[in-house]
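Quick one: the structure is below, and I'll ask about it shortly.
Complex shown without one protein chain; remaining protein chains in place.
Think of it as A and B in the order they're written, each chain with its own count starting at 1.
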Amino acid sequence: MAGDRFATAVALRADLDAGRVSSLTLVEAALARAEAAAGLGAFVHLQPERAHADAIESDQRRARGDLRSPLDGIPVAIKDLMVQLGEPCTCASRILEGFVAPYQGTAAAKLREAGAVIVGRTNMDEFAMGSSNEHSIYGVARNPWDPARTPGGSSGGSAAAVAAGIVPIAFGSDTGGSIRQPASHCGVVGMKPSYGRVSRYGLVAFASSLDQIGPFARTASDCALALAAIAGHDAADSTSLPEAVPDYAAALNGDVSGLVIGLPREYFAEGADPAVVECVREAVAELERAGAKTREVSLPHTSYAIATYYLIATAEASSNLARYDGVRFGRRAQARTLGEMYRRTRSEGFGAEVKRRILLGTYVLSAGYYDAYYRKAMQVRTLLRRDFEEAFRGCDLIATPTAPEVAFRIGEKTADPLKMYLSDIYTVSANLAGIPGLSLPCGFVNGLPVGLQLLGRALDEATLLRVADAYQRRTSWHEQHPTPSWERPT
Amino acid sequence: MSYVATMARINPAEVERIADLARLELAPDEVERMTAELEAILGYVAALEQLDTTGVEPTLFARLVATPMRDDVAAPPLDPEAAVANAPERSGSAFVVPKVLEEDES
Partner (left out) sequence: MSARLQPHANYEVVIGLEVHVHLRTDSKLFSPAPVRYGDPPNHDTHPIDLGMPGVLPVLNRRVVELGVRAALATHCKVHPQSIFARKNYFYPDLPKGYQISQYEDPLATGGWLEIDVAGYDAPVRVGLTRIHIEEDAGKSIHDTAIAGEAGSHVDLNRAGVPLLEIVSEPDLRSPEEAAAYLRKLRELLRWADVSDADMEKGQFRCDANLSLRRHGATELGTRTELKNLNSFRFVEEALYAEIARQAELLDGGGRVVQATMHYEPARRTTRVMRLKENADDYRYFPDPDLLPLRIADADIEAVRRALPELPDDRRARFESEYALSEYDARLLTESRALADFYEAAATESSAPKVVANWMLRDVLAQLKERECEIDATQLTPIALAKLIALVENGRVTAASARPLVAALIEHGGDPEALVRERGLEAVSDTGMLESAADEAIAAHPDIAAQIRGGDPKGLNFLMGQVMKRTQGKANPKAVREILARKLEA
């Protein structure tokens, strides 16, 4: 029996262990829900054959009693920029049409090692560039709470898949908020680990110094299991941290007493929807009731974060996306000469937002502007990093809104790129500083979920998970689910 | 160095030069639109100019200091068939691209 579509991985594991259900049944149910939810646009590719085979193997392991991890046999989804040997990987871009990966990415390899069953690949903004999942060749992904609204982005499909109860766990990537912001908008838990905590080998690069893979789940405890499956040093990624991974599940002791939560003045000042801020303040108050202390902190360079982020991210992206040239893989435009091939392939293959960012990044790095833009941004990055170092001298973690508002309507911001960029105002700093961030549901405004963002010291994911778990033990926001209005009758 | 960093406004000719560097072809209306959008974004990022960063070390990486190194051990290469399997055009195990013409060399 597939049972409750909103069952957590922890609950499903208990069902599997008790023999109440098989992995194959769970996987088939997840695939069926994904099919039925086509209208949500959460998935861009399902992989039933591989998933079936993997589920059967997992059931055999369980019968033999040699399970690989708590996720063994659990269906999961991955964002369409995580490379998986023998499967397509398009980054929701026309330019990668038809591409099938000839190698295994580290995250996919680790998920297999953990026994998790990947059922499909999720929708996203093209090359992870966007905050609404509207820039995808597969069409928009929709918010399960209100299909007229975006799920956020760029990992919109992963957030929607978890919120809609298709899979208990999905993975995305976060370069400036691309996990946390959609998690907030879809009412799920989403975590961006510390830079270097999860290998980027096999993560198609947007901005190399900012990108991290991270999990989505409906609870902090599922999130802990999911992070444990993919975290750890990888010799194939030079920027991977050679640090031991703590036992995240064991860190979830429900105890937050004595923890000091910093509330950055600049994040509560203005600009955010007051109703959103109210939810966040109430969530902080709940943590205080659980024994945490709060104090105001300052992150004085916050107002420069978006500008800094867009200079660094686009500069890196302009170079990272140079490899899409129609020579070795992907879609090539008809052309007579080499120059024509490059220009047409790239102009037809990339969407408007990607082109905009490539142009900005090329400009930022081009002769005469490097010092004014790129070097300057790298210096401001130092200041932002120091802001956090300073703040963490006086607190153990920081709490803020994840996004300034709840999920916006599809089409609402597409006409004004800058306005869209400002959706990431509370999230980009964590990427620039390389620290972990987590968003968890903390209430509703007009029936739409609000996210509480927790930021931690570098490598201290455990504290964020512990606090999020403690909060969820005391509240029930995470137990509220959207009505599956998107399902086609079958 | 006495170089003073200044952030410039962008014009359509500049957008075309940048597009050429990035191997993107923009239709005239696209050039116009991109110019306006980039100008708005550059106007926004110009706020960084106000910040005095004299003597501030640029951050490349948050925590990492030295690049790791691997031993010089060769692994079996990718099967040549897999290497070119995704190629839009191939001949045997070689990738094929249109000829470079003189007009391309600029």
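What we mean here is this: a residue touches a chain if its C-beta (ideal position, glycine included) is under 8 Å from a C-beta of that chain, and two chains touch if they have at least 3 such contacts.
Computed from a predicted model, the values in this text were never measured in an experiment.
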Practice task
Touching the absent chain in the whole complex: find that residue among A:29, A:307, A:365 or A:433.
Solution key: A:365
Completion exercise
Of the candidates A:69, A:294 or A:319, the residue in contact with the absent chain is A:319
Problem - Residue among A:342, A:388 or A:408 that touches the chain left out of view - result: A:342
Exercise for the section: Among A:35, A:237 or A:278, choose the residue that contacts the chain missing from this document, as touch is defined above. Expected result: A:237
Problem - Footprint left on chain A by the chain that the document does not show - result: 81-83, 89, 91, 96, 99, 101-103, 105, 200-205, 207-209, 235-239, 315-316, 318-319, 321-323, 325, 327-329, 338, 342, 362, 365-367, 370, 374
Fill in the blank from the handout: Note that chain B touches the absent chain at residues 17, 20-21, 23, 60-61, 64-78, 80, 83-84, 89, 91-100, 105-106
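The criterion applied here is as follows: only the chains that are shown with their structure count from here on.
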Problem - Centroid spacing, where centroids are CA-atom means, of chain A and chain B in whole angstrom - result: 24
Problem - Of chain A, residues touching chain B in the complex - result: 98-100, 102-103, 194-196, 209, 235, 238-239, 241-242, 301, 303-304, 306-308, 310-311, 318, 322, 325-332, 335-344, 346-347, 350, 355-356, 358-360, 362-363, 366, 369, 371-373, 375-383, 385, 417-418, 421, 433-435, 458
Practice task
Please give the residue numbers of chain B that touch chain A in the complex, ascending.
Solution key: 3, 5-8, 10, 14-15, 18-19, 21-26, 34, 37-38, 40-42, 44-45, 47-49, 51, 53, 56-64, 67-68, 70, 78, 82-89, 95, 97-101, 103-104
